[in-house]
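Some notes on the structure that comes next.
Of the protein chains in this complex, all but one are displayed in their positions.
In this document, chain identifiers A and B correspond to the written order of the chains, with residue numbering beginning at 1 in each.
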Amino acid sequence: MTTPLLACADLTCRFGGVVALDRVDFTVGDGEIVGLIGPNGSGKTTLFNVVTGIYRADAGAITFAGMDLSRASPQAIYRAGIARTFQRSRMCLPLSVFDNIMVGNHKRLNHGLVFNLLRREAFAQEFRRNFDEARELVEIFSPPLAARIEEPAAGLPMIDRRRIEICRALVSRPRLLLLDEPSAGMTHEETRELMDDILIVRARMAGLTIVIIEHEMGVIERITSRCAVLNYGRKISEGTFGEVARDPQVQEAYLGAAAPDVLTVGAPSPEATSPEAT
Amino acid sequence: MDITLFGQYLINGLMLGVMYGLVAVGFTLFFGVLDVIKFSHGDVLTVGAFTAFATFLALKAMQVASPWLQLVIISFVAMMAMALLGALIAKYLVLPLRTAPALNTLLITLMLGTVLREGVRLIFPDGSNPKPFPRLLPSDAYTFGAFTLRVDSMILLLSGLAMIVAVHLIINRTKLGLAIRAVAQDGETAMTMGVNFTAVVLITFAIGSAVAAFAGVMNGLYYNEINFGMGLLLGVFGFSAAVVGGLGNIYGAILGGFLFAGLQTIGAVALPFASAYKDVFALAVLIAIMAWRPTGLIAEKTSERV
Partner (left out) sequence: MTVALKSQSSLPALIFAALATLYGIVFLTAERERALGALLIGAAVAVVLAARFGVAERVRQSIGANERTFDIAVIVGVLVTALWFHHEHFILLMMATSLLLMVAALGLTVQFGYAGVLNFAGAAFLGIGCYTAAVLTNFTSVPPLLILPLGGLIAAAIGSILILPVLRTRGHYAAVVTIAFGILFKTFIEVNDAVGGPQGMRVGSFTLFGWTFNDPIRIGTFEASFYLVYAVAALVLLVFAFALVRRLERSWIGLSLDAIRLDEIASACYGLDIARWKIFAFTLGNFLIGMAGALYGHVLGFIAPNNFTFGDSLIIVSIILLGGIGNPWGVAVAAAFVVMLPEKFQIIQEYRFALYAVLVILVLLFRPEGLLPRSLRAYVPGWGARESSPEGTR
């Protein structure tokens, strides 16, 4: 791999006595789709939170596109080109779908006082341009949802909310997209569709790099080229999904004991198909 | 400054600290168990003081003469009445709003405080003006050289401290206190462990409100006067004391109370020419502290999960 897009070196994060991240090394190459898996509480979302500046790491460094983001604010990290979704749906429910998506577009919108209050013609133009863009983006995921783009987000089902959150993350054309359990609360069919749509968008946005936290292994196997496994804050394995699934350490982390075939998708065992509690 | 003045300031400061502390304890308890700021707490203190006053008038009409008896009865009635009021507020206003945004509870209790305050003003004849509170404590004073010690101040101070100790004991040495602490730490888990969540909440509000009533009676006895707005300022300082001490932490609340009282006393000492400004000074200090270190000496418990 040439210079990685994102390089986390030796990241450590402690909350009181709990070590949420323990000297984690994690790199992502430009254009890759990398999976981040591990049992509940293993530190995956914490890693995202540290990378996006919500938590500050106690030790270690984060480099992104050559910039040192170890001490950066969430705002600076967003401006650098990293966008994320949240495990727990975080939306502004009283606002319209369009408003929610525009929240993610902050860096491409003109927030000047004079522009917004006085130059209304120019503002109207910028609005229409962004409206059309947002609509096109939502259409990729769901034409019916695109038709409802002016409606409040509150009345919509969970899958549409997830789509909106992903559109919100994509609208600013980030270089790195962090997806935190996008399939939570959805059926296999919906998840498959969602992932396909994300790949379509990725194809249109040359070079979109994705890191995805998932519990549904089918997704990981299908779309990632490589994944890393965390357990108790430490990275215990890395490689393609197949390699990682066969790793006895990984199996032990998930099940307490090594057992082949359990992480294989499609195997008729109850553990593989039961939804993981979040 | 001479020793008499110093002594006077000291006693004033301590009294103030005790009163703020008592009010702050209520705020901190309510926040602890329900994550709620009950802004009407200061006005509950006012209602308590006026209830005591009304009881006193009733006792006089019934020709109960002994001041000690009067004192005990009015305190008891005020505290019991406010305990009931606190529990009712919890049951009908605060608990039902647990799931609503926290802002709603803040606003509703703020408005409730207004209703209580205005209620007192409207119900009592000539309510807008201060009312003289009966002198039920012995008015003796002992002189040690240049230093005068008033018995009533001592009694008030000691009983205030005793009340603080009593609350501490209840919270830390009784099963009820254990239940309260459990609910404060994690309500849901406490429920699964068999703690009656609703009962604990109601009792906590009752205790906090009774303590406020006690502080109201103390206030009346110390200044020999009560007025319908007395709870507002005490509530503001009590709440700030609780915040500075770390909401949810009882010792912090008491510490905060004495901190604010101490600063106010220092201000009164440092600006003797401008005694009219002492409230202004006190409030300015409050704002400064909240600006500089709003989470105070001890951190507030937070619960946001990202």
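Operating definition for what follows: contacts are C-beta pairs under 8 Å (C-beta built on N, C-alpha and C of every residue); 3 or more make two chains touch, one makes a residue touch a chain.
Just so you know, these numbers come straight off a predicted model, no measurement behind them.
Set against the missing chain, the residues A:19, A:65, A:103 or A:140 yield one that touches it, A:103. When the omitted chain is restored, the residue from B:25, B:108 or B:136 that touches it is B:108.
The hidden chain makes contact, of the residues A:54, A:140, A:201 or A:236, with A:54. Of the candidate positions A:71, A:128 or A:188, contact with the hidden chain is made by A:128. Among A:56, A:90, A:188 or A:204, only A:90 touches the chain left out of the display. In the full complex, the hidden chain is touched by subunit A at residues 52-54, 73-75, 77-79, 83-84, 86, 90-96, 99, 102-104, 106-107, 109-111, 113, 116-117, 120, 123-124, 127-128, 131-132, 135, 150-152, 154-155, 168, 172. Interface with the hidden chain, as seen from subunit B, comprises residues 37, 39, 93, 97, 100-104, 106-108, 110-112, 114-115, 117-119, 122, 232-233, 236, 239-240, 243, 276-277, 279-280, 283-284, 286-287, 290-292, 294, 300, 304, 306.
Methods note: only the chains that are shown with their structure count from here on.
Inter-chain centre distance (subunit A to subunit B, centres taken as mean C-alpha positions): 49 Å.
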